[in-house]
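What follows is an incomplete set of chains from the complex, kept in their original frame.
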Amino acid sequence: MKKFIDDPNSLLDTSLQGFAKAHADILELNPEPRFVYRKQRKSGKVALISGGGSGHEPLHSGFVGFGMLDAACPGQVFTSPTPDQMMAAAEAVDGGAGILFIVKNYAGDVMNFEMAGEMLALPNASVLVNDDISLPKSHSIGRRGVAGTTIVEKIVGAAAEAGADLASCKALGERVNQATASLGVALTSCTVPALGHPTFALNADEMEYGVGIHGERGRETVKLAGASEIVAQLTDHIAEELPIAPGSKALLHVNGFGGTPLIELHLVYELAWQQLTRRGLSIQRSLVGNFTTSLDMAGCSLTLTLLDDEMVAYWDAPVNTAALRWGC
Amino acid sequence: MPITPVIFPELVRALIAVIDANADAVTELDQAIGDGDHVFNLQRGLQALQQHADEIAALDWPQAWQKIGMTVMSAVGGASGSLYATLLIGLAKSSQGKSLNVQGFSEALLQAVEAVKQRGKADVGEKTMLDVLVPVAQALQAEAAANSALPTILARLRQVAAEGAEATRDMVATKGRASFLGERSKGHVDAGAKTAQLMIAAIADVLDSAAA
């Protein structure tokens, strides 16, 4: 395994310590139970908490700060965090206006956040993100939450900062989630530190189409194709999902899975922009880079969010986190 | 001679041993159709339990299950963490005030397994640990009703657990991560079912010798 690591068991804690030091101006680390939380808190504000398995950095801890999350609860690599983390985080960042959990739709995340919500003595609600369209809407446990999570967290984060109440934040989060569709392809698997070898093997001429963010196999293994062909397929499938009308405004997010260089992600952005613009879509905002990663997996996903004016305003609102920063 | 939480440290040692011994095989299962962390999740939980084992040994069963459940809840994470926490905290609740003979325990277990079903919105046939837990709880109830001797009961539970785990091989997963693979999930035993079976067998072994 080619990794900078001493011991898979201490990786997460040591890494979090470094992360907290590198961003000490905006956040603090609570080591036990593990959560990262905003330094400057605001009373009367709905507190936004997210979390999930580690290995997707900068998601979620990189989104803690002004205008986005109040706290993030990192689990072990690809393993959901535990209810005690979420409850302790909630108590630490509670501003008196309730807690909103933003949860990616995976059995472990859903059940652990659910337990926390049940045990927590504070008013709380949750938004379930399920933007991955690689599975049918009818899938037995619903679709997964993937890179669209960043969009939900940014927009709801701005609304909470602006004073929206718990119910409005939840409703907005669900609206953004509804308006969002993602689809990704993996060119390689990734290596989970505790395992030390790639989760699955792909031939040199193969890729996984319709993957999640845990280095697992996708909907199908297909022949590797040129970028234009891949992007055309992804945008076709996304366009089937969302009610795109000529002139619809959208945010286009090209998310790298960690092992794909920026030069390729910008190529993909250009190709996707061309495909979507041809369909009459107006790409008004964009985000290109590694935001929801799968450790060192090569690959990327496209996320499209149909925007209304409120979403645009919240997207543009100031944000000051380790991974997203503008306007301040 | 009633079985009390005094046996807990020994149980934990046995569970650690059986999971460690089967770690690679189980990891391969969770990698084939899941994300490969299941063994580490359980090991983290069992290590945490070992740290609290003496403390737990001094409690009564409902208190012990509560403490075991909370420890698992805080240490494991993932799907299996919340499900086992639900099972154990469920046992704490459902055993409250019950006389914990085999009959009483089997009722408490059935209720706790019911709580797991609800937490996971799942049932047998979906290629999960429930394919082991549900038949085991049902078999225990049947054996208790039949007033079977402990060795007979334990032998039956071992067998039912093994059959339950093996039955997941040909199932298409509809719950958990393996469900993302749809038809591609066929042909592999579910990791969570496998470890449930291994742990039940290990517990049965400990109880067998305790009774002997």
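Each chain gets a letter, A and B, in the order it is written, and its residues are counted from 1.
Please note the rule applied: a contact is a pair of C-beta atoms (placed from the backbone, for glycine too) under 8 Å apart; a residue touches a chain by one contact, two chains touch by 3 or more.
If you're wondering where the values come from, they're calculated on a predicted model, not measured in any experiment.
Chemist: Could you write the composition of the whole complex as a label formula, given that just one representative of each chain kind is shown?
Modeler: Each protein chain kind appears in the complete file with these counts: A x2, B x2.
Basically, only the chains that are shown with their structure count from here on.
Chemist: Let me have the rounded angstrom distance from the C-alpha centre of chain A over to the C-alpha centre of chain B, please.
Modeler: The computed centroid separation for chain A versus chain B comes out at 32 Å.
Chemist: Sort out for me which residues of chain B touch chain A in the complex.
Modeler: 27, 31, 34-37, 40-41, 44, 73-83, 85-86, 119-121, 126, 174-177, 179-182, 184
Chemist: Show which residues of chain A lie in contact with chain B when the two form their complex.
Modeler: Within the complex, chain A contacts chain B at residues 33, 53, 75-84, 106-108, 111-112, 114-115, 135, 139-141, 144, 192, 194-195, 199-200, 212, 214-217, 219.
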